Every structure is written in structure tokens, then in C-alpha cells.
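The structure is given below, and queries will be raised subsequently.
Below, a portion of the complex is reproduced, with chain positions unchanged.
Chain lettering (A, B, C and D) follows the sequence in which the chains are written, and residue indices restart at 1 in each chain.
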Amino acid sequence: MPRKKRHIRKPVGASPGSVIYVGGGKPHPVAISCIRFGPERFNEITLASVVASDFRSPPEEQLVTWIDVDGVHDTTILEQFGKALDLHPLVLEDIVNTSQRPKLEDFDTYIFVALKMITYDRRQRTVSSEHVSLILGENYVLSFQEDPGDVFEPVRNRIRTGKGRIRRSGADYLFYALLDAVVDYYFEVLEQLGDDIEDLEQEVVERATVATLREVHNFKREMILLRRSVWPVREAVNGLVRDESNLVSDATRLFLRDLYDHTIQVIDTVETFRDILSGLLDVYLSSISNRMNEIMKVLTIMSSIFIPLTFIVGVYGMNFKYMPELEWSFGYPSVWIVMLLSALGLLGLFRKKGWL
Amino acid sequence: MPRKKRHIRKPVGASPGSVIYVGGGKPHPVAISCIRFGPERFNEITLASVVASDFRSPPEEQLVTWIDVDGVHDTTILEQFGKALDLHPLVLEDIVNTSQRPKLEDFDTYIFVALKMITYDRRQRTVSSEHVSLILGENYVLSFQEDPGDVFEPVRNRIRTGKGRIRRSGADYLFYALLDAVVDYYFEVLEQLGDDIEDLEQEVVERATVATLREVHNFKREMILLRRSVWPVREAVNGLVRDESNLVSDATRLFLRDLYDHTIQVIDTVETFRDILSGLLDVYLSSISNRMNEIMKVLTIMSSIFIPLTFIVGVYGMNFKYMPELEWSFGYPSVWIVMLLSALGLLGLFRKKGWL
Amino acid sequence: MPRKKRHIRKPVGASPGSVIYVGGGKPHPVAISCIRFGPERFNEITLASVVASDFRSPPEEQLVTWIDVDGVHDTTILEQFGKALDLHPLVLEDIVNTSQRPKLEDFDTYIFVALKMITYDRRQRTVSSEHVSLILGENYVLSFQEDPGDVFEPVRNRIRTGKGRIRRSGADYLFYALLDAVVDYYFEVLEQLGDDIEDLEQEVVERATVATLREVHNFKREMILLRRSVWPVREAVNGLVRDESNLVSDATRLFLRDLYDHTIQVIDTVETFRDILSGLLDVYLSSISNRMNEIMKVLTIMSSIFIPLTFIVGVYGMNFKYMPELEWSFGYPSVWIVMLLSALGLLGLFRKKGWL
Amino acid sequence: MPRKKRHIRKPVGASPGSVIYVGGGKPHPVAISCIRFGPERFNEITLASVVASDFRSPPEEQLVTWIDVDGVHDTTILEQFGKALDLHPLVLEDIVNTSQRPKLEDFDTYIFVALKMITYDRRQRTVSSEHVSLILGENYVLSFQEDPGDVFEPVRNRIRTGKGRIRRSGADYLFYALLDAVVDYYFEVLEQLGDDIEDLEQEVVERATVATLREVHNFKREMILLRRSVWPVREAVNGLVRDESNLVSDATRLFLRDLYDHTIQVIDTVETFRDILSGLLDVYLSSISNRMNEIMKVLTIMSSIFIPLTFIVGVYGMNFKYMPELEWSFGYPSVWIVMLLSALGLLGLFRKKGWL
């Protein structure tokens, strides 16, 4: 299973706050899309660069601006954001550092959240994660992603169609809606994983092979990585709920509490999968041992019955001059009878031991 | 063991607060039963729909209204409740979302509790859970269940007959009584599980087969799921005990503390079962290894005794022209003596090793 | 190992606070003994029933009354206590419910503690527990036990002989003395268990059989149950130490702190035993594997030496017309030499591998 | 490994606060040594008994008195201390009860600390512990040990020679110095244990036998006991650091904080050893399995090659009248060729499987 290799962090020795991209892969052109909406209005444009005025809303209208950036490898664009919104250098570093752990930082005038978008490739059975950074300012939300393609489409559609409360609410609700979209997709991934793990369970108990073992180990590994991605999300969301920032309204806080519940449910499910997978290795070992017993029984029964018989026929194959039995006319049939009785006796013994 | 498949949560991309039913199975008609009682009065009717006036009690009487809804797939009915009692959309979502984790939410004018009703199918040895939501308002209690058939019948009977303190107490006591009925039934389920696990222990030690292994794994799995259902109930009940809402009287809080004790006992028992089951897999492996030893001993004894004998008789089956032993008249009996001694010597050796 | 079967809790559907006996076994007649003492006075009587006046002490004397009830299946007697001392129905339920988890409840005018008396049957190697409830009131102590026979005899003797501080102290010190007697007996049980576990360790390493495995599993099981009985005792005693009730004097609180230390030591010891027993299963598996190796070595050595020899003698047992070796006069001895060399060579190889 | 057997606690039924010795072994005569020192003065005497005046220091001099008692089985001496310094009976009980868990008790006028002195017998590979009690009063320190011989000699020498700050500091610094001497010796023991565990690791991987298994189990057991002795020391020292008693000066508190760091390091090391030892059992099992594989391969190769050959020679050992091959002049050599080819074929197969 090929996995996109990436450095764990910025190059050693780089000055703290340096904006250096550490993700791997071929870079694609950075796309900046900007959605601006209010209860009555809505427009969607694509930007080439940003300046501070992009975030200013006519005061009488209270429009919300959402700028979504696909691609964080172009650090000059990031520095434009930094300048336009006066973002701390460490925030820019965290946006670019795609191996950054999910976290929440409250800088009074804006709130920064880093988290992971999880996808599951069902054919390769690998989980991969994409680094997503969200920033909530007074009337804007920024979202940064590594690659094009995301889980925010339903949110965009709700804005476009004006369904639900999203158009009537402020930037904080949009911020929540984006977080919710990410966490919601975890459930999607977990459901697929759950199905595959159930299949694997069936396989382990019924026809475990080395490939099954590899599969179990692989799933355990993915689960360890998944867990690492979702545990800190819980902390970050909890921080948001308890945060006293006035960027988040009380109404939205209620929704964040609900989101927090969902992150706990995600973690619960991941832990449950881990527990089941841990159990699977034991079951695997037991079922291998069982099969070994099966094999040994066959060997033991075959050997135990025929080895004595072979000895008996060996006896009468000896070439001694004086072997009276060889002369007896009923010698041959008696040997057969003795051998049959011995074989039956052993079979009976094995049946009594429950081996047959 | 067929298990009712269900989605983990609402469809990805649905707006938060959307009331979308995610349970599976064929829907049955929704039944709404309404019980209204006071110390002196009691009546029981079936409703087709609800309006706000259903919850108003004549002030001089202080009647308690309990509306029980069987079936949460009909979202229009839920929205009637939402409108009549001004419930938060997230509450409606949590009622409908049958995979919601047990939790407590206090919305000042009402308290919402989600939990799981557990049943154990003894023949299939599967634990299944049903999502139950309870809402305590000022003089009413709502209960929502997925399917008809519940554990509330004893509570209904106590109301009908006027036994115990239930008719004399307020809505909060009824609320507690319903929670208590659910938790009480956990004990029933645990007792049955306990009996089955004890049988399994016997089986593992005495006559473990692959089927036993599958059984142990199955029970461990059920225990993981059961644990996931009951752990958060404890938190929710603890929240109720510490909640300072004035919907709950001090007298009832005492009963809730007792209920909290019971949830701890439930969790204790589940953990004990898990510990015992974990130990069982080890015992299983050990007993399989033991049996393997048994088998190998038989093979080794049979082979070790007869293989040398077969060699000896082979020697005198050779056709060399000049083999002096073949001519001796006492050759044949001497070979028998040699073979007997060798067999006895090996038997003695094995007895000394403790293999016989 | 036969174990007294008991229900986990009261029948499903019973009203909370119902006083329903759930213990099993043949009921014996309930015995109520009453000891009343002060620094100077002491008398001991047997009661048939109780009324409120039994607990009233002449104010000038400050006598302490200790009523001990053996047998909790007769609920009418319990209800007499309930009435005489105005006990909460939930307390009566907890006294009768012999599967109640150890706990502490402070009801201002009295303190209720439930705990378990542990006994260890050394021949059957089973730990059994008896439910004990203690109530501390202003100048009285109540104790309820399931069966006759208890660990309180030393306390009774100290009261009778006036040894130690017990006659000079109040009801709270008596209450402490009873708790201390129960916890002290845990050490007695643990010491016996420790001896038996040490024997078992010896056995596992030296001559493990299936019976040993069963023994280890049995001990682990008992330890799980024991742990469940003693863990909550620690919480309850800690609750007493931190409780600010004025039923307990500061002098007694010092003793309770000491008792708390002892409960921690009990738990420590139980955990140590669990750790040792867990290790034992691994050692068992390892020693079984070791023995299997032993067996396999014998089989392999015997087979590897004799199978080639048998082949060689088989060769010269063939009946081909033209087999030159058969005619040679030194053929037979040469075959013996070849066979000896081959056997010696293999023996040397095995010795080099360290198998001999 | 013979181990000094000792009771876990005082005899059941003894009154709380009873001063009853529970250690085993032959009692030796109790030795009481008294060191009294100030910045300028120092004298060292041996006492036969103690009275209150022994602890009074001439007010103008501020001398520190350190009384060290070797042997706690003579309870009359302990009761002299109790009377002279007004010690609580529970303290005397804790001094005598050699199985008391390490702990800290602050009685305002004095601080009591119980802990364990650990020694490691390298030849027998057993860890043994000796109960040590320390009491810090206003200008005195008491130390009680079970046996003669201790780790305090360096402290005595520092007092005698006047090196370091000990003579210039108060009783609290002496108290710290004694605690530090005990904890320092833990490092000594751990270093020796570490060396032995490293040897054991080598042995397990390279030439594990049943004796190695026993050794690993033994070390794990010692580690469980060691852990039980050192964990509570950490709590006790932490208690001292946070204790607000004015018996301990701020300067000394700084040293105690350092000591606390050392206790954490001790626990860290013990846990590391436990982790390594736990891993060793797994490695042991794996290496046993590996060796089994080795053995089975030899058996399988030998059997698989020679059993078919034996069959072939058996065929031409048959006595059928009409067996054309027997008459062929090239029959015998052809059989040899067939056998050689079959053996080579199987050898090739095994080499391909990687078994050779």
C-alpha cells in the first residue's frame, strides 16, 4: 500500500515561524475562491491574490466573507493573508505545516483551528488525511486545504440555495458548519471502515490466511493513525465550547456543544474498532493453533495406526531360517486378523479421546 | 448472527439540526399514548397529533402529562412536538438520530436525556439496543422510542394502580421512574449474560472447539458494544444529579443519586465480564496448546517405540548371502527378546519423563 | 466450585425504594442482639422487635446502643427500624439488596455505609462475600448482616471487657471499630490467598497441568470479584474521612484516616496478586511450549536417526536378481558400519544444535 | 528463593492503636543511639531508655537531637517514646507494623513518615525491604529500623566531620538528609537490577531455557513488589513538599523538591524495567516458537525425503512371483537413480521454501 511520504515537520534549524511547506507530492496551482453572503445577498468569485480590503464588509449589510484556499505550498499567497489580516507568523507556519496536530489557538481578534480531513480508500484499505486550517475572524472565515476536492460542498450548496439557517447567521455559524462538515465525514469513513472490519472478522474466524494477518495488522495501523488524527480534534472543539471569545455567539456555542458530542462519538467508535481488531489477532492465533491441532491429529492417527502394522509385516519379512510361524498354513490370515484388531483398537482409543 | 444494520449518523452534508431518520427496518405506524395523572385523577388516551394545549394543566390541579411516542421515523409528528413545546432543532435531531450517544442536555425550560434500552436475545446471543429519548418539562414528560414494546409497563401499572409514591409526586419523579426502569432492565440483561458467560467458561476449560472460540469472540464484541451504550448513561445520570435545574426537586435528586449508584454497578459488572472474557481467550489458547501436547505425546511414543523395532526387523529382512544370524536356530527368538527389551526401555524412559 | 447463586438486583419493575429481599438460600430466623454501654455500664440483650424508644439514652448517661441484626430477609423487622429511626426507604432497600455495591450515604441525622464481609474457603479456593450495612446515628450504631457468624466478635469482647478506648468513646468510635474489624479481616483473607498463590506459582513453573490452568483461571476470577468488593470500600471510607458530618468527632476521624490507609493497602495487595496471576498465564503458556519442544525433540531425534537406517536395510531387502552387494562376503558388516556412522553423524549434529 | 515470611498486619481483632510487632525472624537486642549536634558541638551516646528530658535542648544553643532505634520488636521502648514525646498511639502502631505502606502524617507538633529501605541480594536475585519510620519534631529527629545496619552511615559521617551544611542546619535538614539517603540507595539497587536485567535480555534472545523463564518471572515479581514499595514514597515526599507545617523551613523545602524529583526518577526506572521485562516474556515465547520451527523443519525434511525412498525399496522387497523389474539387469541401478532424483527434487523444493 503506497502512502504519500511526508516530512514530519519543517526542516531542522529553520527559524520558528518560518513559512515552509513540508507536504510532498506534485504541487497543483493554488485556487482561491471567495463566497460573500448575507441573508439577502450572495456572490461567489475566484481571487488571484488577497488584500485587506477584501475582508471589509459594508457596515450596514453585515456580509460574511468565506475565502477558501486549495493548496498551501505557495507561501507568497499565505504571506498576503498574513499581511492583510495581521496573522501571527506561527499561524502561517501551522497552516503550511501539513503534519501539524489538530489544535485551537485563540488570538483575540481571530480564532485558529487546525484539523484533519479523513478519507478512506476502500480498495487499498488505507486511510489518508489532509491538513485543513480554519480561521474565524469578525466577519470572515478562511479555510486552507492541501488539495482540491473537499467535504465543504454541502455547505456551499446550503449557502447557494439559502436553505437552513446558514445565510441568516454570522461568520461563527459558517465556521461551525465547516467544522461539522469535516466531523460528519468522519462518520462516513468510520461506517465504511466498520463494514470492512466486519468482513475481516468473518474471514479471521472462518478461513484465516497470512494475507488476513497482514490485513488485520494493516487495519490496526490505520486505526492508530486515525486515532491520532481525531483525538486532538475533540480537545480543539472542547476548547471552542469553553472559549469565552466574543467571536462566537451563544446560539452557535449550542451547536458547537453538539459537535463536541459528535467528536466523542467518533473517538468512541475508533476505540471500539481498535478493541475489536486487538481481539482479532488473538482469535487469529487461536484459530491457527486450532488448525495446527487438526493437522497434527491426522498425522498422529495415520502414523499411530500404520507404524505398528508396518512393524508386524516387517517381522514376517525376516529371513531367519527357523521361523515356525512362516510354515503355518493359517499364519498369513492370522497376521491379518492381528493387524485388523490392532488398527481397530487404536481407532477406538482415538475415538474415545475425541480425536475422530 | 444477523444484526440490524444501521447508519452511524445522518446523511453527510445534511444541515445541522435536520430531522432525518437514520434507523433501518420497515417502519410501523407511530403510536402516541398520553397518560395524565394527579394524586386523585388518572386518564389514558391515544393521540393522533399534538398541540401546545395538550401540555397545559389546569393550575389548581397540578396534573402530570406523560406522552409516549413509539416510532421516531415520522418526522412530521416530531416537528409538531418541536412547535408545541418550543424544542431546539438539535433536540429533534438527537431524538431521530437513533445512533446518538446517551447524553444529557439542560435547556433551562426542559431537560433532554438520550439513552439506550438494551435487550438480549438469548438464543442468538446478541445484545441489541433501542434509542430512547426522554424530555422533562415543567409538568410533562415525553418519551420517544424506536419500536413498540418497552420496559415502561411496570411504571404504567404503578400509575394505573396508584401504588408507590408515583401518583403523589411530580413530573420529575416520573422522569426518574422511567430512567430507573431502563437501568433496571440492564441488570436483567446482565444477569442473563452472566449465566451464559459462566456456561462458556465451563466449556472453554473442558471441551473448547472452534465454535467456542467464535462464541468467546462474539461475547467480547457484544460486551464492547454494551459498554459503549452504558458508559455514557452514567455521565448523563451524574449530570442530572449535579444539575441545579429547578425542574428536579431535592427529594427526587436523592432517588437520582441512587440511580447513579446503579449505573456504576452496571458498568462494574460489564467491566467484570470483559475481564473474565479476556482471560478466557488466554485459557482457550492454553488449553489448545495442552491438547496439542497430548497429541504430540501419543505420536512421539508410538513412533519412538516402533520405528527402532521396524529397523531391527528390516535388518533381518536383508538378502545378503552371508548373514550368520539368519542361520542360528535361536536367532528369531533372540530378535524378539531384543525388541521387547528396547520397547520396555523406551516405555520406562517415557514414564520417567512423566509422559505416560 | 458451587457458588451461591443470587440475583443481581431487585425484580425488574419493582417500585424504587421497595424493600424486597434478593439473597438466595434457606432463610434462618432473624436474630437481633442489642448491646448498650457507657464508660461504667454495659448490658447485652436479645430483642424480638424494635421501637423508637430503644434508641433513646438517658441524657445524663450518654450510653451508646449497638443493635446487630443477623438476617435481612425478614422485611417487616426492617420496616420497624425504618419507622423507629425515620430511615429513608432507599436505605432499607440498600440493606436488603445484598448485591448492593459498597457505598456511603450521609443523611444528616445518620450515616449509612454498605460494605462486604469477605471470607475465603481454603479447600474450595473460593472467595465469598456477605453484605453488611452499618448505620451511625447520634448515639446508636446499627449493623445488618445476611447470615449469623461475623467478624465483630473481637469488638464485642473489647466492649465486654472494657479493654481499649471503646467504652470511653462515643458511637462514632464503635462505628469505626466495626468498619476496622471488616477491613482487618480482608488482610486475613489476603494472607491466605497469598500463600495459595505462591504455591500455585511454584506449581506452574514446575509441573503445570490442565488442572493448574483451571486453578490459575479460577484465582484470576476470584480476584476480579474480590477487587469489585474492595475498591468501592476505599471510596466509602474516604468519603467518611472527608465528610463534615458532626456525627463523627475529630479524634475518630484520625482513626478513619488510618483505616483509609489500610483500605489502600488492601487494594494494593489485590492488584499485586492480579499482576502476579496475569504473569502466571504467560509463564504457563511458555512452559507448555517448552515441554512441547522437549517432546518434539525426542520425536525428531528418534525419527531422524532410524528412518534413514530403515531405508538402508530396506534397500538390501529388495529382491532384484542382480544386486552385486548381496553377494559380497563383507556386504553385511559394511552395511552395519555405514549405518553406525550415519547414526553417529546425526547424533553429533543434534548435539551441536544443543538438542541433546 | 527463600523469603522472610511476614504477616501482612496485626492479628485480627486487636484493638486499633495496639502496639504489636508483626515482623518475623529472631529478635536481636534493641540498640538506641543518640547523636546531638549544633554548628559548634557534637556528641554521640548510646541510650538504654528514653525520657522526655532527652529531647530538651538548652534554648541558647538550638542543638538538634537524632535518636536512631534499631529494632522495633520491643514495644516497651516504643511506649517510652510515646510517653516522652506524646506520640499518637496510631503512630506507634505504624512504627511497629513493619508491613505498613509508606506514608506521611502531619500531627502539627511532629511529622511522621514511614518508608521502605530496599536492598538487593545479587546472588539470590531477590529484593528485600526493611520498614523505616522517621519522626521530625521541633528540634529532634527519630528514626526506627527493623534491623541493625542501615544506609544512614554517610549522614552520620557528615555530622561527625561537620562536612556540608548539615551541622549548620536544623532538624528539618537532618530529616531531609535521612530521606535522601534512603532514596539514594534506591538508585544503587536499581543500577544493580538494571545490569542483571540486561544480562537476562541477552540470555532470553540467545539461549533461553526454562531456567531463563523462571528468572524472568522472578524479576517481574520482584519488580511488582519493588514498585509497591516506592510508589507511595513519592506521594509521601510530595506531601512533605506541599505541607505547610512550620517544622520545615523554606530552604529545606527546596531540597525536598529535589528529592521529589528523585523519587519520580526512581519510579520511572522501575516502570521502564517492568516494560522491558514484560516484553521479554513475549520475546521468550517467540524464540521458543522459533526453535520449535527449527526442530520441526529437521523432522519434516528427514521424514519427507526418506519415507518415499523407504516405500520404493519396500516395493522391490515384495515376493510376488511375477515382478518383471526384478529380473531386469539394470533394475537395481535404475531404482537408485529414481531414488536419487526423488531426494534431490524434494531437497530443491525445501530450498525453494527457504527451509534449508
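By definition in this document, a contact is a pair of C-beta atoms (placed from the backbone, for glycine too) under 8 Å apart; a residue touches a chain by one contact, two chains touch by 3 or more.
None of the values given here were measured: they were computed from a predicted structure.
Taking the whole complex of the structure file rather than the 4 chains in place, the copy count of the single sequence reaches 5.
Note that only the chains that are shown with their structure count from here on.
Taking the definition of touch as given, a chain qualifies here only if it contacts subunit B and subunit C alike; none does. Rounded to whole angstrom units, the spacing between the C-alpha centres of subunit A and subunit C is 42. Centre to centre, using the average C-alpha position, subunit C and subunit D are separated by 26 Å. The multi-chain contact residues of subunit C, meaning those touching 2 or more other chains, are 285, 289, 292, 296, 299, 303, 307, 310, 314, 317-319, 323.
In terms of which chains touch, the assembly is arranged as an unbranched chain of neighbours. All chain pairs in contact, by the document's touch criterion: A-B, B-C, C-D.
Per the touch definition, subunit C reaches subunit D in the complex via residues 151, 153-154, 157-158, 163-166, 176-177, 180-181, 184-185, 187-188, 190-191, 194, 201, 205, 254-255, 257-259, 261-262, 264-265, 268-269, 272, 275-276, 279, 282-283, 285-287, 289-290, 292-293, 296-297, 299-300, 303-304, 307-308, 310-311, 314-315, 317-323, 353-355. Those residues of subunit B whose C-beta lies close enough to touch subunit A in the complex are 7-10, 12-18, 88, 90, 93-94, 99-101, 103, 105, 207, 210, 213-214, 217, 220-221, 224-225, 228, 281, 284-285, 288-289, 291-292, 294-296, 298-299, 302-303, 306-307, 309-310, 313-314, 316-319, 323, 325-327, 329, 331-332, 335.
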